[in-house]
Each structure stands twice: as C-alpha cells, then as structure tokens.
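All remarks here apply to the structure that follows.
Of the protein chains in this complex, one is absent; all others appear in place.
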Amino acid sequence: MSARFGIGIDIGSTCAKTVAVDQGGNVVWRDLRPTGWSSVDTAAAIRRDLPEEIADGARFVATGYGRVSVPFADRCVTEITCHAKGAAALFGLSDLNVIDIGGQDTKLIVVTLGAVSEFAMNDKCSAGTGRFLEVMANTLSVSPAGLCDMAGRGGETRISSLCTVFAESEVINLIGRGAPRENIAWGVVDSVAQKVKTQAGKLRLGPGPLCLTGGLCDFPFVRARLEAAFNRPVRTNPDARFAGALGAALYALK
Amino acid sequence: MADYVKMWKDLGMDLESHDMLCQVLPTAVGDVFLTQENRPKAMDFWDLVISEVHGIRPAELIEAQKAGRKVFGTFCVFVPDEIVIALNGIVTGLCGGSQFWVPGGEAVLPKNTCPLIKASVGARLGRTCPFFRIADVYVGETTCDGKKKAYEILGQDVPMIIMDVPQMKRPKDILKWKDEIAEFAAKAEAITGNTLTVENLKAAIRTVNEKRRAMQRVYDARKSLTLPISGRDALLMTQISFFDDPERCAQMCNRLADELEQRIRDGVSVAKPGDRRILITGTPLAVPNWKLHNIIETSGAVVVCEEMCTGTRYFENLVDDSGETLDDLFMALAERYMKNNCACFTPNPGRVEDIIRLAKAYRADGVIDCSLKFCGLYDIEKRTVAEALKAEGIPVLPLETDYEDSDAGQLRTRIEAFVEMLNG
Partner (left out) sequence: MVRYYILFENYEQGLRLHELLDGAGVMNRIAPAPAAARGKLCCGMSLLVEADAIDAARDVIAREGAAHHSIVPMEDQLRPKRDRYC
C-alpha cells in the first residue's frame, strides 16, 4: 500500500531541503534551511516543523551527504539518483543531462528514459562547487549572490588554477594588481563553468538538454557561463534547488 | 612460541610506532571481516595470519634465515618467484597498503607520489614493518616512474636488484625479459650460494603453478551465482598469498576451495538476494587496504573478482615446465610473465580484453575501475577501459582513492549511486 504523502529530505552540506508530495506527485509542502552544524538536529527540527496532517502516515526518504543522519527516514537514496528523478519531474523530461552544483560537490548526471545511465562527481577538491564560489566571495568581501551579480557586469578574466587554494591566491594577485572586482567575479564564475565542462568530458552526454539544479540555479550569470562553456543552452527552473528533495519525495511514494 | 617483542627489537624496529599500528589493525579487521556472517570456516587460517601478521610469518622467516636461507622482498607480480624458490630462497611481499606508513614516505618523496610507493618507503625507513627488516635483498622492477625513483632511495638503505620490465610486448621485448630473468637468476645464485639447475627450476615452476591453480579454484567458485565467499575474504586470501610459503598457500587455498565448492552444492551464499555483482579492476590493493571492498560490500553489492595484481593478474596463466634446458625454462617464464596486462605497457589491449572476459565469466553486473591517486598509468587507461565496457553494455564506475579514510563518505555516495543505477 502506498503512503498518503511522500516526504523527501535532502541534507546537503550547506542547506537542508524538504519536499512533501501527495500521491499525484504534487508538492504540498516544502522547506529550506541551513544545515548548520548537526545534520541530526536539523533533521529533528524539520520533523518537528512538518505539519502533522502531512507527516502522519507519510513515508520518508533521506538523501544528500547527511542522509544517514535522518533516523526517522524509511530509506536512504543517494543524491545522484534523487536529483535525476527530481530533475526529470521538474523539467518534465525523461532524457536530460543534469548539472547539479552543490555546496560541497558538483554532479553531472546523464538521465536516459528517466533513469541514471551515467554520472560523475568531483573528487575531494572543491573547485567547481558552491564551496569554491563561497571562498572566492569571501576573498572579495561579498556574498555568493553578490559575486554572481557582480560577475554579470564584469569583463573577461581567466583564473587558470583548478584548485581552490591556488585559485584563491590567483584572485588575491588580481586584487593586488587592481583588477576590477567585477572582472574577478566574472573569472570566478567562469572557472566554475570550465571545471564543470572538464568533468563532463568523462561522460557521454545524452541527447536531452542540459538542466542546472542546485543552489546556483537562481543566478543567471552562472547559467550564461555554463552555456558558453558547453556551447549549448542550459535550462533551469526556480525550484531547481529542490530537485534532490523532490526526487526523494517521489521515491518515498513508491 | 616466539617472543615477538624481542624479535621486533632484534630486527631494529621502532617499537613505539609499530605499537600504534597494532592499535588500529584490530578495529579494521573487526569491522571489515568479523561483521560478516556465515563466512567459510576455512577463513580461520587467514584470520589467524592477519591477527598475527607481524608475528608468525616473520618468525618463520627468521628461523629459515638461521638455517642459511635468503629472503627476497618483492613489490610486484613481475618478479619470477620460481627463480628464488629453485635456489632455496624465500620470496615475501612487502607491506605497502596502510596510511600509517604514508607520512614517513612523504618525508622523502613528493606528496604527489602514489600512496603505495609512499607507504612502502615509509614502512622501510620508519622501521615499522618486520618484512622490510627481514628481507636480505629487495627486488624492484621498472613498472612505473615513481617506483623507479623510489628504489634509488630505498637502495641507499638496503641491497636492491632492479629488473627492467619492457614497456611493449613485441617478440624482442619478450626476449629481453628472458635475458632479465637470466640475469636475475645469476644474481640470486650469488646471493643464495646455490646453483640453478633444470631440475630445481622445474620443481619450483611446479610449486608456483600449483599455488596458481589453487588460487584460481577459489576464484572459480566466485563465478557461481550462489556466491560462497565475500570479496573481502577472497581479497584477504590473495593479499596474504604474497607473504606465505607457496606450498602452504596452495594447500590452504585448496582447502578453502573444497569448502566453497561444497557450499555451492549446498546452496550457501554470502550474498543477499538482490545484491549486485561487481568486478573491480585497477591498481593493487596491498594489505591492509580493504576500504574499497568494505564500502562496496556494505552498499548492496558484492565483489566477485579483482582484475588486479592483488587478483587475477597474480595467478592467471601457468608456466610451461616442459623445457629441457635452463634457457627453455627462462623463455617459458618470460612468456608467462609477459602475459600480465599491466597498464605500464603500451599499447595494452590485453587488459581491456581481460576485463570484459572476466566480467562475463564472473557474471558481473558492473565494473568499478579504481586507481590509487597519482597513478597516471591506470588513471589514463580508465578512458579506454570505460569506452570498451560501454561498447559491451557493461556499466562502469571510475574511481580514484588513496589510503585515507576521509573520502569514504564520497566513495560511499558514488558506489551506492552506482548500485542504485544497476538496480534501475
């Protein structure tokens, strides 16, 4: 017997996303909050805040790097599988290539006929992830959102280092040489896009469109640089940062 | 029994550091091996060996040395054990699979050297591995640039013989390897004080072939859909086989194979219904490197075969013992060892063929191609491997890791996602 509601909790390194869907797959509740120091506490807080009429008799699927920290989850499913399912639902496609730029890692997922057919994830290095952007934003004394905004007004600047630590000293060098902050921001965003493109080289991308999910989906300039790097249109969706949680919620229905 | 502390002290080991290693090993062995249920009874032998890993076998080697036998430490499956055994010498593997030894290696090697090399150098220079202390001579080989240069550093501390492994597999390369084997034989004769004869070499070839057959029998049992042994246990068997006496190794492997074959007849499987069957390929997993197997086997999958030096590359292909002269036998050895499809060769189509053949024979649902960090040879070859497997419709997950625990979470995510993908 299937549950009345499926609830997906995506505990990422930066944010915890929760989506509840009804049996028709319609989103009935969602929540976004910082993960904070303790995934266990965050999960407990989400559980408390869930309206009882939804939580009662619902099935829970946890995903994200903190998926094992959700004691009340009925199942854990990896963020790769959940993002694929969530993105397919969000974009209404069964063939697509998902680019998920998360706080700690970046994933590329080839979805064929609604299922993962191949994927790649960055290794330990945080270049090409939200973390990289955050570090660089700190160096420039702006928020990550501010950096992405600024970047749109900047001119072409290349940051060649693929390692966050080295890239940071490159940025400091650029600051020292008096390069406009906008240009440096341009270079930072572009370097994320380039790194994602490099990672994609290991995959055979499918015929479907490129779809951006994760926390950076709200920033048009990130999308623009990705389009330039891939020389293909990149779609996104205002709800795309919930893709993993949505996928998890849909799995919970099954 | 031997007093190990006295033995370690006599070997000039750093007891304090060694004790730290002894602290962590039981935890890892417990988590990786003893959490399993329904293991083959014959694994008792390997449980004992790993529990006493720096005790029983080192004590045996020291006794043998007192009787005048020489111990040859080796790093690689290219070194022909048969020569040493024929000369009444003993071959032992050398430790190199623990993060514990890496910092010691990094003190003298660049950080971006592969962890296997850093650990080997660290184990020697840090004086925390009895096998490294006991060996009378090390035999190195030119299978990668990192090792070539590391041997120069080790050579300042211990006598070394380096065998020059060809980089290609043309007929002239096989002849060159035969000459290397002959030259190694002459050096080994000088070290052991014994003379190589057709008889003793033939006998040694048969001994090592017997060991290979026994290991193959254990692996053959893993082809069964009724999986009688976990990948972790099979890996431990293979890892220890580098250190053990070859005749005892064959005997123990045969005993294990007997039990596994009986388990298959009785329908006893260690895999849970729905577990996915994984073939692993890539760089060696030196003892006590169990991270990858443990993560895979706690993520809804089982490892059914290792296309690795700590796997099929170690025992596949027998040496023809029909030759009538030493020259014939050297040639037979050269031909067998040159069948090894290490990524050090160019081109290396044999490895891809092996992976596909083994994936089918062991009925693997997917392949994990994992290399140690900074191993350029295997890392670059991943692309070729992935393309060939995709063409065959065999899913593949490329991974890179080292000996640290810190990437275990990321490995788990990738491996679980791969298993979810295989589950559809």
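General remarks:
Letters A and B mark the chains as written, and numbering starts fresh at 1 in each.
Operating definition for what follows: a residue touches a chain if its C-beta (ideal position, glycine included) is under 8 Å from a C-beta of that chain, and two chains touch if they have at least 3 such contacts.
Since the structure is predicted, the reported quantities are computational estimates derived from the model, not experimental observations.
In the entire assembly, the chain absent from the figure touches the shown chains B.
Of B:Leu48, B:Ala107, B:Met168 or B:Ala190, it is B:Leu48 that touches the chain left out of the display.
In the complete complex, the residue from B:Glu16, B:Glu199, B:Glu324 or B:Asp405 that touches the missing chain is B:Asp405. Contact with the omitted chain, checked across B:Trp290, B:Phe330 or B:Tyr362, is made by B:Trp290.
Although one chain is not displayed, its contacts with chain B can still be listed: residues 1, 3-5, 21-32, 34-35, 44, 47-48, 50-56, 98-100, 288-291, 294-295, 298, 403, 405, 408-409, 412.
Note that in this section only the chains that are shown with their structure count from here on.
Chain geometry summary: the mean Cα position of chain A and that of chain B are 40 Å apart. Residue ranges of chain B in contact with chain A, taken from their complex: 383, 386, 390, 398, 400, 406-407, 409-410, 413-414, 416-417, 420-421, 424. Within the complex, the chain A residues that touch chain B are 65, 77-81, 105, 115-117, 119, 121, 123-124, 202, 204.
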